[in-house]
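All protein chains but one are shown in place.
To keep things simple, chains are lettered A and B as they appear, and every chain counts its residues starting from 1.
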Amino acid sequence: MAAESTTLLAAEGIGKRFGGVQALSEVGFTIRRGEIYGLIGPNGAGKTTLFNVLTGIYAPDGGSFTFDGRPLMGLKPNEVAARGIARTFQNIRLFGNLSALENVMVGRHVRTRTGVWGAISRHRRARDEEAGIQRRAVDLLEYVGVAPRAMDLAKNLPYGFQRRLEIARALATDPKLLALDEPAAGMNATETASLEALLHNIRRDGTTILLIEHDMKLVMGVCDRVLVLDYGRRIAEGPAAAVQKDPAVISAYLGGDVSLNLKGA
Amino acid sequence: MDIFLQQIVNGLTLGCVYAVVALGYTMVYGIIQLINFAHGEVVMIGAMTAYSVIVALTGAQVPLPPVAIVLVGALVAMPVCMGVGYALERTAYRPLRGAPRLAPLITAIGLSIILQHLAMIVWTRNPLSYPQIIRQVPIHLTGNPDGATITNVQIAIIVASVMMMGALLALVYRTKLGIAMRAVAQNPSIAGLMGIDINRVIALTFVIGAALGAVAGVMVGSYYGIAHYQMGALLGLKAFSAAVLGGIGNLAGAMLGGLLLGVIEALGAGYVGELTNLCRLSGWFDALAQRCASDPNVTLFGSNYQDVFAFIVLILVLVFRPSGLLGERVADRA
Partner (left out) sequence: MLQLVDVKGRPALAFAGLVIVAVALAVLPFVLTGIGTFWVRITNLAILYCLLALGLNIVVGFAGLLDLGYIAFYAVGAYVYAMLASPHFGLHLPFWIILPIGAAVACVFGVLLGAPTLKLRGDYLAIVTLGFGEIIRIFLNNLSQPINITSGPQGIARIDPFRIGTFDFSRTSSILGLTFTGPMKYYYLLLVVLLVVIAINLRLQDSRIGRAWEAIREDEVAARAMGINTRNMKLLAFAMGASFGGISGGMFSAIQGFISPESFILVESIMVLSMVVLGGMGNVWGVVIGAVLLSFAPELLREWVGPVQQAVFGRTLLDPEVIRMLLFGLALVLMMLFRPAGILPSALRKRELETRRTAG
């Protein structure tokens, strides 16, 4: 463990094309252990595509990821999760007809082993494991503040609870990297503030975070460093405050640059 | 060679029927991504209704030429089926739009059963022999008097099918309704925002598919000379396979798939016995040689396996090329 490098995830030259659209081209970045790394950019900049390539939903056309010292290529989404990357979705994807508790318990799947025989016979080890799963799930629900509604079906939870439940479910997989796709979308100021506190806690407790977010106040508040994408290209990277002042970033967001407008048309 | 030609003719005729039925599946699928499982029953109702009309007209000695009587049968069957198609959409599919995909499929199965048994109550559980008022006249395709033929009924089926497919293509690509249909297929909510009455367009899609199905029913009835309350299930399944083979949601694909499936089935049924005749191997096994001495056709699979081909084609297509021959949409959007 002594030799563990400070880099958790390194991406190099990631490219992805959909038909005629180059969604990502030559994107590279590194995420350090223990930081909150922001990924921002205008709509359609390729942020979610990058997420999907990273988590194995799409295969990239080129480039490579190295995660936790080992290459992370050609893996299926479930294998990526097993390696230690857990994600949430931009448009919440909970298991609607399962209770909040069960949703989180599903997250423990990848870290537990009970098979069919264990499930049917409920031998000692299976019972212990199941109890452990439930304990851990209850803890996580308390951690994100959804415990009072643990027995409600996920689809019946209020929006803010659903967002946080999705984070708890992802945390249940014991991720080294937690990838959040616009967790504050649709939240009001109070909810966003409590989300910000939650993110700080998660980082404090040792999980690195990759955050896609449009809420700049949140990004500036929590992110150590930020990567800016536009039209699938990396246009800036660095500490949040510095990136905010970068002229390329400003023009990408405001679209003030004439050449950018032409590209858009 | 004559068997080959004959099977091609038979296959194309059958294929035309499959294609017309497949269009019904593919139109509905193209527009709302739903397998209208009950479409086969619509075809069955078409065949049955036309049967009743034809029997009534011939029974009443109406002084009409046989072709006109069949035509009247089809013309009555069409509105009946259109009504059934509309009722299906209204009662079973529209309320479930946006529900999980399996929900409308299960209601469709339920409706299939209901339609089948209602038909059984109306038309009895016995196979009805279609009045053969049009005499089937074989036309020789080669000089050989025992050789391949095509009948007038087969020609009529092929011509009618081609005309209907042409009319449908014209409707979809040349009219305002067609544009609306394609718009809804692309993106229902945007189409709605553009002022298209989505419900009306979807209902019309069902109705048009049902009208095609009605004619297909009449064609099948006249061709095989038989109609039965359970005929829709297998026919529907095969037509669906044809639609998948061509690429579901794609009109040209449904036509191509139908024709191909018809030919595959006919050739398969025509040749499977010969291909799996074990007597070729009789040199290897004494017991086999003895059997082949008394019966030269010890076949592993006979033409009674005809119905298997469609399913095998369906499974192979879905496994190796789920988008079908002409389809584009490959996977679920993530």
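We adopt the following convention: contacts are C-beta pairs under 8 Å (C-beta built on N, C-alpha and C of every residue); 3 or more make two chains touch, one makes a residue touch a chain.
Bear in mind that the values here come from a model prediction, so they are computed numbers and not experimental data.
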For the chain not shown, touching visible partners are A, B
Looking at B:A68, B:I113 or B:A170, which residue reaches the missing chain?
B:I113
Candidates B:N144, B:Q290 or B:N304 - the one touching the absent chain
B:N304
Of A:M105, A:L195, A:I209 or A:V222, the residue in touch with the unshown chain
A:M105
Residue by residue, what part of subunit A touches the chain that was omitted?
55, 57, 76-78, 81-82, 86-87, 89, 93-99, 101-102, 105-110, 112, 114-116, 118-120, 122, 126, 129-131, 133-134, 151, 153, 169-170, 173
Since one chain has been left out of the picture, which residues of subunit B touch it in the full complex?
34-35, 91-92, 95-96, 99, 101-107, 109-114, 116-118, 120-121, 233-234, 237, 240-241, 244, 278, 291, 298-302, 304-305, 307-308, 310-312, 314-315, 318-319, 322, 332, 334
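In this section, only the chains that are shown with their structure count from here on.
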From the mean C-alpha coordinate of subunit A to that of subunit B, what's the distance rounded to whole Å?
48
